[in-house]
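Missing here: one protein chain of the complex. Every other protein chain is in place.
By written order: A, B and C. Residues from 1 in each chain.
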Amino acid sequence: MSLTTAIPFCVALPLIIAAVLALASQWIGRRVCDTLAIGAAACNVLLALVILRGVWSHPLIYWFGNWWPRPGGVALGICFNVDAVGAALAVLTATLTLAGLIYSWKIFEDTENHFQPLMLIFMAAMCGFSYTGDLFNLFVFFELMSVSAFALCGLKTLEPAPLQGAFNFAIVNTVGAFMIVMGIGLLYARTGALNFAQVGRSLGRTPADALVLLAFLLIAVGYMTKAAIVPFHFWLADAHAVAPSPVCVLFSGVMVELGLYAVARIYWTIFSGTLAAHEGQLREILLILATLCAVVGGLMCYAEHHLKRLLAFSTISHAGLMLAGIGLLTPKALGGFLIYVLSHGTIKGGLFLGAGILLHRHQKIGEDHLHGCGRGMWWTAALFAIGAFGLAGILPFGTLLGESMISEAAKSLQQSWIAYAFVFAEVFTAGAVLRATFRIFFGWGEPAPTDKSSRVEEKPETEETRQRTPAAMFLPTAALILLGIAIGAVPQLRGTAEGAAGVFVDSSHYAQMVLDNAAPAPPRKAPEEPLTSSIVRSSVAGALALALALGSVFRKKLAPALNFTRSLELGNSALRAAHSGHPGDYVAWQSLGMAAIGGLFAWLLH
Amino acid sequence: MLNYLAYAVAAWVFLWGLYGIVTSKNLVHQVVCLAILQTSTYVLLLAIGFKIGGTAPIFADIPVGTPVVDPLVQALMLTDVVVEATVAALLLSMVVKANEVAGTVDPEELRILMG
Amino acid sequence: MRLLQCVVLLLVAITAPGVVLSRDPKCQVVTLSFYGLICALMFFIFQAPDVALSQITIGAVMLPLMILLTLTKMRRQNLRREQEKKRR
Partner (left out) sequence: MSSRQRTTLFLIAVAGLAPLFAWGFRNLPPMGDYRGPYGYAVTQVAVYERHATDVVNAINYDYRGFDTLGEEFILFASILGVLLLFRPSGDDHKGKKQAQVEDALPVSDTLRVGMQAMAGTMVIFGLYIAAHGQLTPGGGFQGGVILATVPLVVYLSGDVKTFEAIVSNPLTKLAECGGAGGYAIIGALAMLGGAHFLTNFLPLGKTGDLFSSGTIAVISVTVGVEVTGGFLVLMRSYLREIIEERLQGEE
């Protein structure tokens, strides 16, 4: 299949199949519907891989409706600008959707076959989001992704908690979406264009003024809301705790990261020229946000005992690390971001599916309730432990490569303290997962302290016999975790990713390619530096995480000096109280965060 | 000053919508406030695309070349209207369900997940 | 024309807080519907008939209608719950 056929079909095919499935849902059986949906997702994995291979050496521009830009660089149509970064994210999207759909083979008996088409629409939206080259089209796919995500999140309607989570998710994200529309409006007022390249070229002529900064602020805050950056992150813990496990895989594994990807995309194609003079200050603002996010996420993760909510906070922490990859504003760090997203997405996806297996077997999700329940589920236990070390980023995992690239980029910018933020986040998130593993699967130590939300007993996602784990659940889980390792084994990954990122950040050439039909430049493979220092650092982080977990579990037996682990596990009460579950609070924090970042921006300009 | 009235109204409505969401004590009320928040984007887009002396961008009775207001912002607003209606429909159905299973539509009482 | 625009903008600016501040959803349906009509009027005055048409159908009719249906459904649920309570 030629590439120009594959690109639109990657979005259109799942949409068409979703419409067919929704129409036929009353008449065809559950299994037929499942099979078709899995087939469509598998098809999308293939399409996305074909596209990735096609754009590996140079990006490709696809103009919908044959509306190539007019002479003078006025684009009336919408284009997809498919480069290696976006194409890799689309592959991740399709893979995780496939895993989620296979996993749900055994669960959800009562969705009247509406679950599968929604998953396909969700996937199509995320693929379109990662390919598009147009501001408003990005928003449309953002909204399509959001609407299907809201519905999927509130899937289990028999209890109040999923509805609360989905409602908070929808309110906060929709407020963010309107901020994006306002930002787009401001940019349109200034430039009269919506195409990334055209807007960027038009803005790039003059240094940024208040209007451009406000537009950047509105759009960045909107997408950072999706990316769950502190203080816009509150919805994520509520939504992830209650969404069905296969949906969580997509939320944590790729949706959140796409929010960051959008920030990177608009920064480099639109704002990098006009903000060039302020690059240093902007970097500092983004790095402060990233560190705050990593620290808050890490602390809350360790203080949480609802297994899915724990993983959700770990996603927030890692989102901070990924923001650091973008916020350093260099191609090397961006390449690190890409590798980190791919490997984190698969590992975190696998962990969420693992939590789903526990829920399936024991109908409980609280670490205290599950204490010792997992004895005998050694394979699942192994996956959990491997996944935890994946979060710590030790040797065979892809996360190590991403982390090392970001740290190296930080070092060359005299910001080497970022490496400590990484170690902090890795120790706490991996430590929390290991702690849960020891308690649940081995029954070591005392049961965990109970906190308010670990009492939220999730409704089991299935009603069948639960003596053993079905293969349809275990295999996708194992496959995802192993993929997280396999990514690290791809030869010359770092150099290739940095080359792809180099193409991504070259905004003037991007504009020429889109608007003037210039020939794409081949990516240059960057030299790879030795990993030694990162290996040492991540091994230390892994060891510290293990020690922290063991210390927490055997607190009573070992020494009174370990009592600090108890206060870590109980968490800071003010911090916990801030995560109040009230949508009004969340929007108030969101406004405050925007005002604060806006204040920093204002200071930046003067 | 009058030239900037529309922009001021957009910001004004935006902040009122946020205020409504923050202080709301009823989920239905909150959804309506979200719709109000949305209308601020209409005002902004409309004001941006407006042109003094321009007519509607429909060339059924007027020759091409007559000054018209910007058609693109109107196309964007059409999409915006659909987004508003659909998100509201979805949110309202969540509210109905929440009332059914939790017996309340006060966000203060619906807090099951926290901390 | 200029004056008309100012008037309709001010109307929007006045009614929007009105909708927000009418705390009772039943009363809000009325104010929201009115606000939707004013928005549609604003679109007409600003030369956007396409948007005005969809705003009338969506903002002034469909959205208030959905809220009414929601309120009806919730009232029935609450009545049912009370009935069940009495029975016990």
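Brief remarks on what is shown
Here is the rule we go by: a residue touches a chain if its C-beta (ideal position, glycine included) is under 8 Å from a C-beta of that chain, and two chains touch if they have at least 3 such contacts.
Everything quoted here is computed from the prediction, not taken from an experiment.
Of the chains on view, those touched by the hidden chain across the whole complex are A, B, C. One of A:140, A:526 or A:568 touches the chain omitted from the figure, and that residue is A:140. The hidden chain makes contact, of the residues A:81, A:173, A:191 or A:317, with A:191.
Contact between subunit B and the unshown chain involves residues 3-8, 10-11, 14-15, 18-19, 22-23, 25, 47-52, 56-60, 64-65, 68-75, 78-79, 82-83, 85-87, 89-90, 93-94, 96-97, 108. Although one chain is hidden here, its contacts on subunit C can still be listed: residues 49-50, 52-54, 57-58, 61-62, 65-66, 69-70, 72-73, 75-76, 79-80, 83-84, 87.
Against the chain not displayed here, subunit A makes contact via residues 4-5, 8-9, 12, 15-16, 18-20, 22-23, 26, 62-67, 70, 74, 76-78, 110-112, 114-115, 117-118, 121, 124-125, 128, 136-137, 140-141, 143-144, 147-148, 150-152, 154-155, 157-158, 186, 188-194, 209-211, 213-215, 217, 577-578, 580, 582, 584-585, 587-589, 591-592, 594-596, 598-599, 602.
Methods note: only the chains that are shown with their structure count from here on.
Between subunit A and subunit C, the centres computed from C-alpha atoms are 36 Å apart.
In whole angstrom, the spacing between the mean C-alpha positions of subunit B and subunit C is 11. Subunit C meets subunit B in the complex at residues 2, 5-6, 9-10, 12-13, 16-17, 19-21, 23, 25, 28, 32, 35, 39, 42-43, 46-51, 54-55, 58-59, 62-63, 66-67, 70-71, 73-74, 77-78, 81. Within the complex, the subunit B residues that touch subunit C are 2, 5-6, 9, 12-13, 16-17, 19-20, 25-26, 28-29, 31-33, 35-36, 39, 42-43, 46-47, 50, 54-58, 68-69, 74, 77-78, 81-82, 84-85, 88-89, 92-93, 95-96, 99-100, 103, 105. Interface residues of subunit A facing subunit B in the complex, by the touch rule stated above, are 136, 140, 143, 147, 150-151, 154, 157-161, 163-167, 170-171, 174-175, 177-178, 181-182, 184-186, 188-189, 194, 237-238, 241-242, 309, 451-453, 456, 571, 576-577, 579-585, 587-588, 591.
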